[in-house]
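The following block contains the structure, expressed as structure tokens.
Only one protein chain is missing from this complex, and each of the others stays in its spot.
Note that the chains are named A, B and C in the order they appear, and that numbering of residues resets to 1 at the start of each chain.
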């Protein structure tokens, strides 16, 4: 291959810029050129393209978001949209495409492969860490650190006022961020969609913690499990604890990527590019522990990432 | 004076620990002892006291919140409560009291002086910066930095997705945090209770920014001016901009104090203590620019801090 | 005036980008154009110019360093160099120039005024805070926070190992950073060029602190006062304390500017521009406490900024 395309697609995640940097430099170091399309698949369809040289991906490794910008494309969900995208890729001389994004974006990549036999490679970028075939998605570590730093701040004021705080973190369909941030934040309870819970039980747990001498507590809840405000109301009505809630929201998406996410992005971006240039296709780069792996997109997209049972047990024993 | 008391009272603010450190060490360096009461006035009433030595205020200068904890006391609002507090102070041998807190806490201090002729000194601690007689209250600079760092994160994702974000910051009765954080965060619009605004005008401003090529915008709103969610809804219904909102909430209260707040807290805590030990009473320590000042509590509490008109004009010219 | 120039010059300081943003937008909002020259005076001489529109200063308020880059120019120190610079400014249609930088850079501006009657305005940008006529220079607050965060980290390990740490911070000719960072970092001793000190006295102080029960201590030293390594060696040879040293160095120059520095930069940049466009010249914008002021460059450059005696006394009483 002499030329490939690259997009960031779907929700943005810290480290996407580092991944684009890796795609560009890995390609250049093998003598191939890279075309960057803005706004994900939508930008391919409208041919928002620019050649990416080494200098253009300099000085971006520490930046949050994605300088290529991102979008969700309705047009690409239609067969006509995908055909248009395919044609634009050919017009630009791109013999393959690296897609950096989450489940939906990787599904789009797989369709390009299946419908047009077009070589694609996926790089998992998602703060939710809900993509199978890799232990970590790009952006997860940063999002967890952002949440934990916010929890640390809230604990200062929870301690000072002897209050209960309910903190809602991102995770519509899963509790990966909540579990990790709750453990690292020293939360007394962590509520996630994967595990049934009862708010009266949470109240009992808070009461028993108070009897052991704890004068302030933190409850972390994934947005997909319950609304922080509802839990706060229930606790206030059913216990004597003064309770407040905080919804962290979109600030979890941004920020300078952590060292972990930068190195992960470099490794996965470079690997996906190297394999694409070597003739592989239809895979997603990932890590199995410290080792690089590459799984078929069809496998990745048909498998659901499971919450770690060891961490669930750990969470219980740590909150005593 | 041979012995004085100290409390932190009302809402907690980063830097309160540094202020207590300064009270203790300034007193010790003049040969006086210090008694710390937990939970503000409530803790005086219930005699939750401990002698504070130099070592006990070591290693706390970098900690958010207040290790003395804080509370709002209903009992202290009654004459009986205050008499009880006065008696406990005498029982502990405290010949004066330093109160670190906001408007309400300083009002309590003034009552102790007026009703019992008891020597008190105030130190302004409030993230809202709404206390007269000082350019800065302890905690404001940290809270603004916390808000600005959150805005920076949100801007990453606003940029990547080309969205409008409405960010609600603390400030129930005033816009000091919103104005400072909005300026420092490069917000396109800043909405505060002190200045009438129209949301349709904000929409017009966003449209005109978009016409000039701006593809994402940040609106900062003080909680006392409007709810971020309402503004987001209005913008979404009346413009073509994809809009999201974030409510920063209580995380703005906590966190390790900034260098500015630590030095401010040391200076004000030491000054209040030195003046109390020298026989002054009924004042609040403050800064006028870089200079220390001490104003009568009666003056401080009867004057309202005004928003800075220069900053309002600046905000308009910076958002073009 | 229809068009003005702007440069950043001398040592870079966090907040310089915000200052350029303010110059550009303040000018645009009054109908004037702005030309940015790269690399300070050197870039004027070689006509490295670009028109600065509003969009070009968007998204830079949170960035450290200066996107216009900076340099020290030997050519500008010659009369021929300055004449060349003057001519280039005229060729570009610039009727005035805003110079953002430290003492040396402001001296250059004054020469343009004196030799060619060319309208200039100065904006104080210097992490050292050694410029007269303003309580704060742009970059100082950020540099102090950077140093304090490093001190906080070092204190963790000093505490864990019960060691003495000597930390060298920037400040070749003065101790502004050292004094502020030492106070905020809770240092046991602060050594600055302005105040004579004796290292044996420091050892005595450390011994007495150890006798009172302190098991670890921090000494902060300005690079202009002594070398951290030398002080460490002396302490190790003359006490029983295990001692280590750290030289913070250039990392104090960079980083995202603090909220304080951003707002300061916006205010000073806008004020200097507004006054230049209104016909004033030969001044430097500054703050006296919370109020904007504008002093003649001749006054600013002939006056030396003094260390605050109140802080020196405070430092003594806080380290007991």
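Just so it is clear, a residue touches a chain if its C-beta (ideal position, glycine included) is under 8 Å from a C-beta of that chain, and two chains touch if they have at least 3 such contacts.
Quantities reported herein were computed from a predicted structural model and do not represent experimental measurements.
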item	value
For the chain not depicted, the shown chains it touches	A, C
Selected from C:5, C:58 or C:254 as touching the chain missing from the view	C:254
Residue touching the undisplayed chain, where the options are A:117, A:201 or A:308	A:308
Hidden partner chain, touching residue among A:20, A:144 or A:189	A:144
Of A:34, A:85 or A:266, the residue in touch with the unshown chain	A:266
Where the unshown chain meets chain A, residue by residue	21-22, 25-26, 28-29, 54-55, 58-59, 61-62, 135, 141, 144-145, 147-148, 152, 155, 159, 180-181, 183-186, 212-214, 256, 258-260, 262-263, 266-267, 270, 287-292, 308, 310-311, 314, 316-318, 320
Chain C residues touching the omitted chain (full complex)	8, 12, 14, 16, 63-66, 69-71, 146, 150, 152-157, 159-162, 165, 244-255
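Throughout what follows, only the chains that are shown with their structure count from here on.
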item	value
Residue-number overlap at the chain A/chain B interface, same or different (half cut)	same
Turning angle required so that chain B lies on chain C, C-alpha fit (0 to 180°, nearest 5)	180
Reference chain B; chain at largest CA-centroid distance	A
For chain A paired with chain C, centre-to-centre distance based on mean C-alpha positions, whole Å	39
Centre-to-centre distance between chain C and chain B (centres being mean Cα positions), rounded to whole Å	27
Distance from the mean Cα position of chain B to that of chain A, given in whole angstrom	35
Shared-contact residues (touching 2 or more other chains) in chain C	none
